[in-house]
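Only one protein chain is missing from this complex, and each of the others stays in its spot.
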Amino acid sequence: MASRTRPTTQSPPLPAGLTREQLLEIYRYLRLTRTLEERLTALYRQSKVIGGLFRSLGQEGESVGSAYALERGKNRDILSPLIRNLGSMLVMGARPVEILRQYMAKADGPTRGRELNVHFNDLELGYLGQISHLGDMIPVMAGITLTFKLRGEPRVGLVYIGDGGTSTGTFHEGLNFAAVQRCPLVVIAEYNRWAYSTPPEKQFAVKDLVDKAKGYGVAAATVDGNDVLAVYQATRLAAERARGGAGVQFLEVKTYRRKGHAEHDDQHYVPPDELDWWAKQNDPLDRYVKQLVQHDWVDERELSDVDEHVRVEIDEATDACVDEPLPQGETALPGVYANPRAAERLWFRNL
Amino acid sequence: MASRTRPTTQSPPLPAGLTREQLLEIYRYLRLTRTLEERLTALYRQSKVIGGLFRSLGQEGESVGSAYALERGKNRDILSPLIRNLGSMLVMGARPVEILRQYMAKADGPTRGRELNVHFNDLELGYLGQISHLGDMIPVMAGITLTFKLRGEPRVGLVYIGDGGTSTGTFHEGLNFAAVQRCPLVVIAEYNRWAYSTPPEKQFAVKDLVDKAKGYGVAAATVDGNDVLAVYQATRLAAERARGGAGVQFLEVKTYRRKGHAEHDDQHYVPPDELDWWAKQNDPLDRYVKQLVQHDWVDERELSDVDEHVRVEIDEATDACVDEPLPQGETALPGVYANPRAAERLWFRNL
Amino acid sequence: MPEVTYLEALRQGLWEEMERDDRVFILGEDVGLYGGAFKVTEGFSQRFGAQRVIDTPISEAAIVGAAAGAAHMGMRPVAEMQFIDFVSCAYDMLTNYVATARYRAGLATPLVVRGPCGGYVRGGPFHSQNPEAAFFHTPGLKIVYPATARDAKGLIKASIRDDDPVLYLEHKWLYRRIKEQLPEGEEIVTPIGEARLARDGTDLSIVTYGATVWKSLEAAEQLEKEDGVAAEVLDLRTLLPMDDAAIMRTVKKTNKVLLVHEDTRTGGVAGEIAARINEQAFEWLDAPIKRVTAHDVPLPYAPTLEDFVLPQTEDIVKAARWLAAY
Partner (left out) sequence: MPEVTYLEALRQGLWEEMERDDRVFILGEDVGLYGGAFKVTEGFSQRFGAQRVIDTPISEAAIVGAAAGAAHMGMRPVAEMQFIDFVSCAYDMLTNYVATARYRAGLATPLVVRGPCGGYVRGGPFHSQNPEAAFFHTPGLKIVYPATARDAKGLIKASIRDDDPVLYLEHKWLYRRIKEQLPEGEEIVTPIGEARLARDGTDLSIVTYGATVWKSLEAAEQLEKEDGVAAEVLDLRTLLPMDDAAIMRTVKKTNKVLLVHEDTRTGGVAGEIAARINEQAFEWLDAPIKRVTAHDVPLPYAPTLEDFVLPQTEDIVKAARWLAAY
């Protein structure tokens, strides 16, 4: 299509070793993330999303860029996303319909209504859902990547942690453990200015998250989290180093959480023009589009095609599941144990 | 006595703003610590010490030097010692007979037989015994020093942590909390080469403990832990800075644990000549004595007088308590609550 | 008399204690300007200042540990867990350090750890927990769990004044659902360790606490209407130390007991109550002690699943009917 009109020889060199198709694919994931969240917001307002809704508005770039840098496919790299890494999960192969079902607690959702939002896994595809307790996924990912190392598999793990999450004991124990074991683990520390309502100054006494890496003896770098390609490149480098045996790689991404902690949060604690500035001057999608277009890597019509496809995809996914039933009550019982001793009784309903 | 023979004007200037009496007092605490532990070892071999025995051989210098730098007296500074900070407790005013009673679980011991070794407190004198769970005292001391700050009291806290203990989640959470709150807290991190049998290389991936301070935004320094006066000076500086409002001060002391983790540990994991080198070349008492004598700050007879006094003191303390009774069984029951609901029943012994 | 919610009653209690005693201060995540995830401390920072309403890092062990240190120094800290589920991260600190401090070492440690707990709100497995069983096994701690607005206020005040560490469990399903008229000006302090007779009855006793007090009262109404069965409902209010006397009183009166809690069954508080009744009132029992509890699974998210797992009014009715007919 568009590429036919301009021979590739005339195009400026493509960035970061990516092909045009890949650049467009990255764009697709960014758009997919944003559109899917917008759809979730609409469903939330209709009370179809059951629990809270957590947005990653403004952070789609770092999620997508970092996940895109991993080796994907069956039994390759594994990442562990947080509530604001919907984009990372989509990149690894989670399908929008799964996310929709999960948020709406549908019987056919990935956890059959047991868990909420992005708390689900597909270890073969390479994502391991978090639990709510912040920090806990760092030790778990240390164990996963320790296994890669013990078995000599050329795989890496990637785990996200928020600026707030770095205050937890498990962050410390897990990162230190992984550092000592030289696990092939990339830690992405998301500086997004807020932990619920708490600013960094009340969360830690260093300026940047990358300062924390110094206490663990791991390689560290900082990247502009709203520059998708920069995040991609930095993560790619970190992942390849980890894969090559260089041990834990710590990457701080600087970004900004533009919505409240969850949809109910009115953000009254946010300085008035801060949101505006980030929306207008530093939106990761806007910046990426500008890059793509200015460098003539793709043309605008291709982008609007993607937008349109995404819209259709999300519409279809929504239509496919919005009226699906919730799980049957009794399905709440099995599966606590792999080897239960005997069929569980319904004690008090069995009198 | 000795000072009469040489007018002080001829003496070299005294170090670290200390008087001759203070230099001798420091020596006394060093000797007291070592002699008391030797006595405990003898009692341990006679099975009079009930539980394990933990030695600070080779680390007396950092314990005594750091504690001596605090403001002592009633309701002044507070420190929280670990099992290898017997010297610190003695400096703060714990009496040898209390230590002996506690180790032997005597009814008249400071915890009336409830707790072991140096796990006891006198908050007025300024020491708060640890619990076994490493790291837990850091948050607690953060709270104590937070209170000093909230009330505007010119007091500081000091807490010890081992090289191994820095791996705990509570170390991280507590230090970060104190750093953010700018608590008047001095953290002494003891690099003594071992955590039980585990060397630093298996405990963390940084070289020095002081590297860990960088992740918390606190002032940090390193000092030779076997140079008593250097530890004194560094701690004094740190404490005064903390008192002046400069927030948490982190001080790494480099030392060496010359005995096993506890008396039962045969140290088979220790490289053969390491112990020997530290005993012969870097004993904190030897070094201190050499300093005192070489500079003519005190003369040797004064030191042997101290040794003799200490011996007598420990003999008397031992004699005073060694045959004391253990607590009566029933005394195990009261005191769980300040406001118990009613007298506790001896359930199954009351049939 | 103004009508106040459970949440507002709690807020009042906290506020009054802050006004009364300047040793009281609050610490926790987002408790300051934001006013806490559920707005329990809304306006506190403005009134009492950032020194007495301290926003902390996300560090539950440090929050509880720092509260303990401050308590040793004579302060009266109230630590908020954003959700009580996160108190699990301070499990060591609370059970090993805080709870034993007085016994081991004579240390005064008057502190309160409080936070929203409980289900029926579609919070999923990590925002719905009832942690009482994990701490119920800890000599040295006290545990209170108000079911009414009056007790939400009275127990927070009593907890703050108590010289022992108290785990104060507040049910988020009750926050805005329960309203009650509370006299202005009257000082409401609910004594720790005393159960409350929530409903008089003669045919059987329902012993419960927290949100299931309301489910039990509903069940009792229905039993009265539909079966002519008079169920007594005892709201424990304090779980540790437990009010054995009140429990035995009702057992000896009705001779049949139904234990109800929202928490999972195995290892839940009902087991202990069953053992105590057995020990202290065995001969008065005319029927086996029955339990209505959640099923032994992590609490799932979907409304259908959550409703199935948690005890409902109809479950209580059914069990009570069985007992009544025994």
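Think of it as A, B and C in the order they're written, each chain with its own count starting at 1.
The working rule: a residue touches a chain if its C-beta (ideal position, glycine included) is under 8 Å from a C-beta of that chain, and two chains touch if they have at least 3 such contacts.
No experiment lies behind these values; they were computed from the predicted model shown.
**Student:** With respect to the chain omitted from the figure, which of C:Thr95, C:Thr148, C:Thr238 or C:Thr254 is a touching residue?
**Tutor:** Candidates C:Thr95, C:Thr148, C:Thr238 or C:Thr254; residue touching the omitted chain: C:Thr95.
**Student:** Who touches the missing chain here, B:Arg34, B:Arg114, B:Lys149 or B:Arg287?
**Tutor:** Considering the complete complex, B:Arg114 is the one touching the chain left out.
**Student:** Taking the full complex into account, find the residue in C:Met18, C:Ile192 or C:Leu240 that is in contact with the omitted chain.
**Tutor:** Of the listed residues, the one touching the omitted chain is C:Leu240.
**Student:** Sort through C:Phe126, C:Tyr145, C:Trp173 or C:Phe308 and give me the one touching the missing partner chain.
**Tutor:** Checking each option in C:Phe126, C:Tyr145, C:Trp173 or C:Phe308, the one touching the absent chain turns out to be C:Phe126.
**Student:** So that we can see where the missing chain sits, which residues of subunit A does it touch?
**Tutor:** 111, 114-115, 119-121, 123, 128-129, 131-133, 136, 138-148, 150, 169-170, 173-174, 176-177, 180-181, 335-341, 347
**Student:** In the complete complex, the non-displayed chain touches which residues of subunit B?
**Tutor:** Those residues of subunit B that touch the unshown chain are 50-51, 105-107, 111-116, 119, 131-135, 164-165, 167-170, 195-198, 202-204, 269, 326-333, 336, 344, 346-349, 351.
**Student:** Which residue numbers on subunit C touch the omitted chain?
**Tutor:** Here the touching residues of subunit C are 85, 88-89, 91-92, 95-96, 99-100, 103-104, 125-126, 133-134, 136-140, 240, 242, 259, 263-264, 266-275, 278-279, 282-283, 285, 287-291, 296-298.
Please note the rule applied: only the chains that are shown with their structure count from here on.
**Student:** Going by C-alpha centroids, which chain is farthest from subunit C? Tell me that one.
**Tutor:** In terms of C-alpha centroids, the chain at the greatest distance from subunit C is B.
**Student:** Using Cα averages as centroids, what's the distance between subunit A and subunit C in whole Å?
**Tutor:** Each chain's C-alpha centroid was found; their separation is 37 Å.
**Student:** Approximately how many whole Å separate the CA-defined centres of subunit B and subunit C?
**Tutor:** Averaging C-alpha atoms per chain gives centres 41 Å apart.
**Student:** Which residues of subunit B are in contact with two or more other chains?
**Tutor:** 169-170, 173, 176-177, 180
**Student:** In subunit C, which residues are in touch with two or more of the other chains?
**Tutor:** In subunit C, the residues touching two or more other chains are 56-57, 59, 61.
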